[in-house]
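Before I ask anything, here is the structure I am working with.
Partial view: only certain chains, each at its native spot in the assembly.
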Amino acid sequence: MFIPRKILEDKLLQFLHEDVGQGDVTTAAVVPEELTVEAVVVAKDSGVIAGIEEASVLAEALGLEGETYVLDGTEVKKGETLLKLCGNAQTILVAERTLLNLLSRMSGIATKTRRIVQQLQGRKATSIVAATRKSAPGLLYFDKKAVIVGGGDPHRLHLDDMVLIKDNHIVLAGDVASAIKKAKAGTSFTKKVEVEVTKSADAVAAAKAGADIVMLDNFNPAQARQAVSALKRAGLRDKVILEASGGISEETLLDYASTGIDVLSLGELTHSVKAFNVSLEIIRVL
Amino acid sequence: MFIPRKILEDKLLQFLHEDVGQGDVTTAAVVPEELTVEAVVVAKDSGVIAGIEEASVLAEALGLEGETYVLDGTEVKKGETLLKLCGNAQTILVAERTLLNLLSRMSGIATKTRRIVQQLQGRKATSIVAATRKSAPGLLYFDKKAVIVGGGDPHRLHLDDMVLIKDNHIVLAGDVASAIKKAKAGTSFTKKVEVEVTKSADAVAAAKAGADIVMLDNFNPAQARQAVSALKRAGLRDKVILEASGGISEETLLDYASTGIDVLSLGELTHSVKAFNVSLEIIRVL
Amino acid sequence: MFIPRKILEDKLLQFLHEDVGQGDVTTAAVVPEELTVEAVVVAKDSGVIAGIEEASVLAEALGLEGETYVLDGTEVKKGETLLKLCGNAQTILVAERTLLNLLSRMSGIATKTRRIVQQLQGRKATSIVAATRKSAPGLLYFDKKAVIVGGGDPHRLHLDDMVLIKDNHIVLAGDVASAIKKAKAGTSFTKKVEVEVTKSADAVAAAKAGADIVMLDNFNPAQARQAVSALKRAGLRDKVILEASGGISEETLLDYASTGIDVLSLGELTHSVKAFNVSLEIIRVL
């Protein structure tokens, strides 16, 4: 997900614009216009940082000099300095909250994703940890990027990049097999076709019908194990990527991983983010 | 925070646009073009609903008929139907995730806010529960509105609507009293002036200097109590609204409330949202 | 009202874009492409300059070097040079009218505001001179800023930053007191509440009901004096800021000021602007 800096800049300035409204009345009244200061952004939690690129692109777009002390993906301890900003004091203060809010959300996502990925790695599990489209509206790009920084898979980026046939689609298409048939006939050869199934038999039907990815929706670990067996019996296990989704949490993760599922996807990576605490402090007037 | 429907519509369509990209390839391939269906949005958690207005404005902007079963602010039980949508099947499916993501975030915020507000009311505490600007970038309006729906106070909406002098401002302005003096001289008479202080003496100095609101920053309950006493001794308690911020959680809330602080503000209302689970199901082909 | 330069730049470029259309056909045909010139912006009137920041931000956004000879707020005499621009001749000529139009409007507003403020100061009157929301559509930020540069108070910036209950609101809310009660219950503690009244008795009622600011709407000076007395008799004069609005002009200003009203607001500061004449001249080919 490489995006040119200039386009990223525009997205970030829109966020800032929303927060500024008609102008920052506090800074205008309290802070001298021509003051140059140095400020640092400091971690108030321990975890994995994401959003450093965004923070420095925003800072530089505003004419500030940014020096980064960590890269996106770095694990930091509470108290570490992440970024130093140098420039006009009013500008730093007006951008502070927008910059911190994004850094805080993205690092929260990356920290949780990494923790889950490492849990699996600790057990030598090879399942991929993936996000879903359950993101905050308007923040798809940033939420997905934070998942990647944390070591997860972003899954589908939006509605145009793969076919994902869900329960409601199947209801309207008739059954799993006809839905897949329609999808393959009606979509570009450049797309993978994934289908969500609710029982083992449908997983087998989906693989037979040529799905590239089969998503076991709300299967418990035992049911998932059955589905894997059914596919193996049918000689179709290698034909598909198996994904489990729904009800997977940090507690149940290892149980799911042990079933041999290829991908474990968790909506909570992006829909229930715990903010990573960061703060900005002015440390020097130049 | 009344916003004309047409302007709200534009914000919601921008969210949808981001998710659609170049078009929904699944729906195009799998769902017939001219199908009319009925779908319901159902609560999968119990709590307070927010975002129903947004959901129905988005639906109607897309040419769907929406019938709401609950109002924003209604407490619902898991399983209750919130909204019925009727219209073109492809349109419903393309909007599903954007609609649910917003409803889920806003209801998550409202549910938590209401729980905290009720905790205080249960103890007859009169403190106001307030949000901060620690919101998701781009979602200020929606996050603040969800707090209001939950019974909380949105606090400042963005940087232009009140003066809020924080630690970094004070560093640059000299001290609390001169910061307030500058703020009052340099801002419209239409704005309230709030100042963040880190010790009791400064709370008194701020009240003397004419602050409308004094925020006790990271005071523990005991320190907050001392600040209240100091202000009373100086005969200034009635001159200011007292707000506590920093480190307040559901656990410590009642301790803070018992100190007689007027406003308790919690960043976590908007920075660490737990999604409220909702789903959309097609129930009938018309 | 501090706004980051980059966001200001975007607003200014939008104005330019509107004027350019599909391109400046005159400059393209008549002026050589690679010519570098020096141009000056000169005052053709005497008065107070506002918009110099905007002019130089626009110029620099377009790759021109700008050297300012005056600051926003400086009083200049007819004939003084305000700004020197150096750079590509086609670019200077394409931006000329947009730059001058804004400078001319903002300086017109600042000049009138300053004249009124000085009239009051000449009589030792302490009333604040304030603007209203009667601005040109799309120019709220620039009109308000010009008022500030002239020494006036911008008043409310838009509809979200304070409560201002006007005649139509009162009609729908019942009476002054219930409108204020609803406002205080239904709005954040961070907002001031102002109410517009049409008779002395309502001014007293408003102060009793807890309004922060009471606006005497279309009171003549004698009526305003009565309202002040009525509030004093009720012991409420110190509880509220008193504002007079409607029918105040440069002629009647001092009469109003003599009544002890705190704020005098004049729609004509922004709704009937007399342009301050400025022109741009190319003085040297480099």
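Letters A, B and C mark the chains in the order given here, with residues in each chain numbered from 1 onward.
The rule is simple: a contact is a pair of C-beta atoms (placed from the backbone, for glycine too) under 8 Å apart; a residue touches a chain by one contact, two chains touch by 3 or more.
The structure displayed is predicted, hence computed values, not measured ones.
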Q. With 3 copies placed here, how many are in the full complex?
A. 6
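Everything below uses one rule, namely that only the chains that are shown with their structure count from here on.
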Q) Which word fits the touch map of the chains here: line, ring, star, complete or other? A) complete
Q.
As a multiple of 5 degrees, what angle does the CA superposition of subunit A onto its copy subunit C give?
A. 120
**Q.** Separation of mean Cα positions, subunit C and subunit B [Å, integer]
**A.** 32
Q. Taking each chain's centre as its mean C-alpha position, how far apart are subunit A and subunit C in Å?
A. 45
Q.
Just the number, please: Cα centre separation of subunit A and subunit B in whole Å.
A. 23
Q: Find every residue in subunit A that makes contact with two or more other chains and list them.
A: 20-25, 27-28, 31, 94
**Q.** Touch list for subunit C against partner subunit B, complex
**A.** 1, 128, 130, 153-157, 160-162, 188-192, 194, 213, 241, 262-263
Q) Any idea which subunit A residues touch subunit C in the complex? A) 13, 16-17, 20-25, 27-28, 31, 61-63, 90-91, 94-95
Q) subunit A touches which residues of subunit C in the complex? A) 1-7, 10, 140-141, 144-145, 157-158, 160-161
